[in-house]
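One structure, as structure tokens, below. Some questions next.
All protein chains but one are shown in place.
Presenting subunit A:
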């Protein structure tokens, strides 16, 4: 890979990085607070790419005014390959071509945030890491239910003391994941840094799924019901008995709960 190509590859990588971090698209991959770092990295890539591409542009007279071509020839001898043509600067190894892979994947697949496929593959027992407050707080203003983060409901719903749910209705928001052995879950995926450390939080919805497709986002308003055993693993799974299930648009940041 010569210098001009290397500069253009940096330019492309910087361009797609800028593109995903200027819109909300980056929220499918990394946590929200990461945006400034992505923008800064994209800016560095673009600046290096633009300067490099301008200085190496085709047609620029060779060996006129700067030292870099002398260096480039030393470089050639060190590496011992890529001799033989005018621009043989041997600037990057072959593997540098792989930097086009994220560009291609982002442009072609434009992968969405992790959903039911990941949630179904990563079942996780609900365990309270530390004692959580049992209470769930007052109802939402003007409503007769309390909106809870799905993970917060899951932890409280399998606790020993579930008295806080008596006579209360809660609202959970998440996407549909089909349940092994029948039924379905309302699901959230949480990430700490990026999608590689995703953890799924699932709550069994004890009611008909109707024709809701997997990954459809829904609001579930309902009441607490006793945990049921996981169909293959046997650990207790939190349950909600739904009174209403309403399809909704996915939030901008699907990982934030």
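Keep in mind that, in the parts below, contacts are C-beta pairs under 8 Å (C-beta built on N, C-alpha and C of every residue); 3 or more make two chains touch, one makes a residue touch a chain; residues count from 1.
Criterion: contacts and distances are computed from a predicted model.
Chemist: Between "sulfate adenylyltransferase", "Formate dehydrogenase subunit alpha", "Peptide ABC transporter substrate-binding protein" or "Permease", which matches the UniProt record of the unshown chain?
Modeler: "Permease"
Chemist: Among A:104, A:134 or A:248, which one is in touch with the chain left out?
Modeler: A:104
Chemist: Pick out which of A:23, A:163, A:192 or A:246 touches the chain that's been left out of the picture.
Modeler: In the full complex, the listed residue that touches the missing chain is A:192.
Chemist: Using the document's contact rule, name the residues of subunit A that touch the chain not shown here.
Modeler: On the side of subunit A, residues 1-10, 12-13, 17, 20, 26, 28-30, 34, 37-38, 40-41, 44-45, 48, 51-52, 58, 67-68, 70-72, 74-75, 78-79, 84-85, 87, 91-109, 111-118, 121-125, 127, 129-130, 192-199, 233 touch the unshown chain.
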